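These notes are about the structure you will find just below.
For this depiction, one protein chain was excluded, whereas all remaining protein chains were kept in their positions.
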Amino acid sequence: MARIGVFVCHCGENISATVDVLKVAAAAAKIPGVAHSVEYKYMCSDPGQQMIKNAIKEKNLTGVVVAACSPRMHEPTFRRACAEAGLNPFLCEMANIREHCSWVHEKSDATTNKAIDIVRTLVAKVKKNKALLPIKVPVTKTALVIGGGIAGIQASLDIANTGHKVILVEKEPSIGGHMSQLSETFPTLDCSQCILTPRMVEVAQHPNITLHSYSELESLDGFIGNFKARIRKKARSLDEKLCNGCGLCTLKCPVKKIPSEFDAGLGMRPAIYVPFPQAVPNKPVIDRQNCTYYLKGKCRLCEKVCPTQAIRFDQEDEIIEADVGAVVLATGFDIKHGDFFPEYGYGKFKDIIDGLQFERLASASGPTLGEIRRPSDGKIPETVVFVACAGSRDPAKGIEYCSKICCMYTAKHAMLYKHKVHHGRPYVFYMDIRAGGKMYEEFVRRAMEEDGVQYIRGRVSRIYEREGKLIVKGADTLLGARPMEIEADLVVLATASVANDGAEALAQKVHVSYDSYYFYSEAHPKLRPVETNTAGIFLAGACQAPKDIPEAVAQASGAAGKVAALFSQNELIREPLIAVVDRQAPPLYSTCVGCFLCQTSCPYQAIEKEEIRGRDGQLIKTVAKVNPGLCQGCGTCVALCRSKSIDIQGFSHEQVYDEVLALLNRGESDV
Amino acid sequence: MRSDHDVQHCRQTLADLVLEKTGVDVARCYQCGKCSAGCPLAVDMDFPPSQIMHLLQLSDFPEFSELALRSHTIWLCLTCQVCYARCPMELDIPKLMDALRAESLRLQKVNPKARDILAFHRAFLDSIRYTGRLFEMGQVVDYKLRSRHFLQDLLQAPGMFLKGKLHFLPERIRSRSLLGRMFSRTLKVKEKRP
Amino acid sequence: MKTGYYPGCSLKGAGREYSESLMAVADILGVKLPEIPDWNCCGATAAHNVSHDLSLALPARILAAAEKDDMDEVLVPCSACYNRLSVTRHELLQDEQLRQKISGLIEADYRGSAKVINIIEWLAGISDLETKIIAPFAHRVACYYGCLLVRPAGILNFDRPEDPQSMDQLLKKIGATPLDWAFKTECCGAGFSVSRTDIVAKLSGLILNDAVSRGAEAVIVACPMCHLNLDLRRPNIEKHAGKKFDIPVIYITQAVGLAMGIAPNKLGLQRHTVPVKFSASADRSAARETRAQKSVPGEK
Partner (left out) sequence: MSDFNPRIVAFVCNWCTYAGADLTGTSRMKYSPQVSIIRFPCTGRIDFMLLLKAFANGADGIIVSGCHPNDCHYSSGNFHARRRWIIFRGLLDFLGIDVRRVQFSWVSAAEGAKWAQLVNSTAESIRQLGPFSCYHKLRGLGVE
């Protein structure tokens, strides 16, 4: 027999002013199963809580209903109080007679009766409450970081430095990402490689970090604290243990004219190559699409010259399995390439290049050793036109958003050009200058005031080639939108930042949501910027939205902090308000018929198949099973289940049906 | 897109009218200037296309809508469609220009500089109105009478005639009466000749 | 499949050689092109400058007449007419109310069954065109599309509005070498040929200048207005530019005609203001030469 205690709160005047609390307490006392009913001025105060604790002990109550404010306000308070008195906290419910009653109605019998209804409803519910124990999920204290750009590097180092293991997966032969391609960085103009390469080396040498370069995530299963990752280590055609990175093979390789990815197509590389001198790991890889041996079946020159016999032509991809507790996505971004700008002749004229290509031109390690020389004829350009918003903020080209980094790097490019070609004339076509950030506006001003970069407010309409010059047709909207033509030697388009090609496929592999541009979605735009909707998977850097280096690094450290917090305890403790599938004694085992409609409706992939087998091991039936680590307790499956075999703790069928009945059937408790 | 709410609560501006007639929402224009940059005649215009857009954006100030309606621009527009083809917001500026021309005519605010252009259009239309097809000779003569540029083209006409490009008699189609009706129904508004 | 023919006013007057050459070519191809019965003017730029409804009604009446004569498609060589007819068809098919309104104006029910095609679509559609080429038109040419053939791309969706290729492909077929030049789709001044000759002279001048500077021997056009501005207005252009241009302006059908060995006067070449020196016979030899040394500058 249930022994429920009802505790009606005045909340000072807040409730008692419009609700006759004495009447409520009296009425509650008459409800079948209520063993104790009192009212008090402030239930949430210490004496109030003490009152409840004592009652629990003295009247050995089996359930508690506190008729006061919203459970969103004080449920934790009163459940804690119950727990302290030795009553399972999940046997305590709150009847919201303040927000949902006293505050929204005038003082009247109707209002008091409604308060009574609410109390009766919750009493009915609490009678059916079950003692629940918090769920404990073990945590594998190893993090998987996908993407070895600056964000991935930062996240890996930060996590590794908290003493936890990190597996870093990079799809290119070397880590470093786009930052390694940059010449200088705004707003300080310090050399990108100088600040990046030490971090790359640190990653390589860190005892807690396992680096898999030239590898990609094959699949990810499991849930927060307990993921199982399968990583494809692509064949380098090389025994990494034997290779000492002397680079002889790359020198001797007869195939030399392959456009270098690292130099954004402005430089050439051999078929067996190390992307760039400071690469980590500093081991070559054979590009099988272009290697003579793989194409024609002969050559093997690299094999002959290799002093350590490290070349392995017959090497195959390798699948590595790893258990990880958390995942950080740091897959970065790309810039828009190709023939999407016919009016600018981008992709048609050699001397119209994009931002990354300019970075390579300006970089001391670049194909021109840092001299600004235009691709077509190697001449030093006298006039350079920089076009901002080339594809960004341009619905007609399918990209409505602002790429954010272009304003700054364009100012930087114009500056660098001016620093290298003193007599040169840099012009920037812009729509707005978005220089929000520490020292950013000052940086842009410097470009204009000290380096004499000419800013023209307007969008370029067309670019065409005439006698070796690029004719740029623009207009200055600050001069009555007067059209103007500039004869340029080189044009740099700040093409839009976009998500990486593989972004969508990866998102689907790991079950995180993404926006219509394939940037990954954070769990909350303001308050949960590094989490995803999938517990245990975090975001770092430009895979979430276009970002500059400081932002990417900050978010990476944020994600690392989240991972560290997750790894700080051995077990995850979660509220047990989750779905459970009915289990019965043999021969029924479960009323579940195994239609798995629940599985289709679950937003968290929390529903698994369980095979029930007899002693002889033969299959009796396959039923649904809820993974307590993944279930978030929305209950969608519950409403959907045809045989009502799945139920949700805290909001079970029994509880809610009894609530409805109690609410509508005023017993003799009514006044 | 301006909401219906706004439209009904403030008196109809020129921008609203354009939106209603052409579906072009000038609020979407963010003044990048690409249209002006590409317009072959922007230099000859009193207001390049992007400025016309901005005049419309501010058209709840009567003086600004006035400037747009009295502008030379709307008559210089060749409908070459370059602006529309390149507009990042895909705003149909040529269509908008048509609407402005119509409104400018209706309110008799045609820019005096557009006199010749309008004269030509009228001559052209009258020629079709009465014959069904363009009668170049007749049209040119008519145009000269309206524009009073009697000597212009005199050098070319004989040459064209010799090359058999000009006829002295117009071709007439059978359903001229229908065309007459079509014209009188569509060109109801009687404007003063420029 | 019945293909009707809408010449439009210009092809009966200032641009009659366009029509003549088209007919000559059609003869050799053995294609019949019946004119739309009792067609009227499309209203060109004038109509939509003055009244939107009129600018739709005039083309609608033409197309309705074509439908009445159950034509499945209508060949419209004049780019201006092509543009007006296409835009009208598009707008009326988009908006049922408008369609009914206009149908009322033209006192006939316009359904929109007849497709509107331009000269390039028509020529490209002819499978055995190459077989009819006996004197390849072996010249370096600048294909001038103008505005109205490619814009608005959304409605015409015929070729891309920037750096289109369809005409270049066609000219390759008949043995010519199309150049990559910058003014393919810049405006020539269009409807201003009479009212604002100064503007026409300026814009057309830029076009000719670019074509000549890239070594074109001829500008190929598909629009009588462009032809009028680039050819008939040549004196004004030269006066404005302060220099002479002797580059001829040829209709695409004339180029095709020459390649088929049709006599220049049957193609109306004598009607041009700027004399055209090519002739079928001369081309035969030229053709042989180019076949011999097969790398012409600018060829892709």
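Going in written order, the chains are labelled A, B and C, and every chain counts its residues from 1.
Convention: a contact is a pair of C-beta atoms (placed from the backbone, for glycine too) under 8 Å apart; a residue touches a chain by one contact, two chains touch by 3 or more.
This one's a predicted model, so the numbers in the text were calculated from it and none came from an experiment.
In the whole complex the chain that is left out makes contact with A. Contact with the omitted chain, checked across A:249, A:607 or A:634, is made by A:634. Within the full complex, the residue among A:104, A:194, A:505 or A:620 touching the omitted chain is A:104.
Listed residues A:195, A:577 or A:593: the one in touch with the omitted chain is A:577. Residue-wise, the contact with the chain that is not shown comes from A:603, picked out of A:32, A:265, A:603 or A:628.
Contact between subunit A and the absent chain runs through residues 70-73, 96, 98-101, 103-106, 108, 110-111, 114, 117-118, 121, 513, 533, 577, 601, 603, 632-636, 638-640, 648, 650-651, 653, 656-657, 659-661, 663-665.
By our rule, only the chains that are shown with their structure count from here on.
Among the pairs A-B and A-C, the greater number of C-beta contacts is found at A-B. Distance between subunit B and subunit C, defined via averaged C-alpha coordinates, is recorded as 24 Å. The centroid of the Cα atoms in subunit A and the matching centroid in subunit C are 55 Å apart.
Within subunit C, residues 161-162 each touch two or more of the remaining chains.
Shared interface positions of subunit A, defined as residues touching 2 or more other chains, are 343, 462. Listing the residues of subunit B that touch subunit C in their complex gives 21, 40-41, 44, 75-76, 78-82, 84-85, 90, 92, 94, 98-99, 101-102, 105, 116-122, 124-125, 128, 132-134, 136, 140, 143, 147, 152-153, 155-156, 159-160, 163-167, 171, 173-175, 178-179, 181-183, 185-187. Residues of subunit C touching subunit A in their complex: 160-163, 182, 210, 213. On the subunit A side of its complex with subunit B, the touching residues are 343, 389, 393-397, 431, 457-462, 473-477, 480-484.
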